[in-house]
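Have a look at the structure below before the remarks.
The complex is shown incomplete by one protein chain, all other protein chains being positioned as in the whole.
Right after this comes chain A.
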Amino acid sequence: MSNNMAKIADARKTVEQLKLEVNIERMMVSKAAADLMAYCEAHAKEDPLVTPVPSSENPFREKKLFCVIL
């Protein structure tokens, strides 16, 4: 009996959650995709992995020998 009561409580929660999710506001994929693209284009210049920066500016690419004096 209590098992059934617990199942019913769960089922009620799921139904309430689904009701919330069905009612949210949505946007067309074409608009959302356009926004994603716009963001990429706007920030492409600042992205060192997309527009390569000269090796001297990338601290990991610098060819330096590190002498670790113990």
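To be clear about the criterion, a residue touches a chain if its C-beta (ideal position, glycine included) is under 8 Å from a C-beta of that chain, and two chains touch if they have at least 3 such contacts; residues count from 1.
As a convention for this text, contacts and distances are computed from a predicted model.
Not shown: a single chain whose UniProt protein name, out of "Electron transfer flavoprotein-ubiquinone oxidoreductase", "Guanine nucleotide binding protein (G protein), beta 5a", "Peripheral myelin protein 22" or "UBC core domain-containing protein", is "Guanine nucleotide binding protein (G protein), beta 5a". By the touch criterion stated above, the residues of chain A touching the omitted chain are 1, 4-5, 7-8, 11-12, 14-15, 17-22, 24, 26-37, 39-44, 46-50, 52-53, 58-61, 66, 68.
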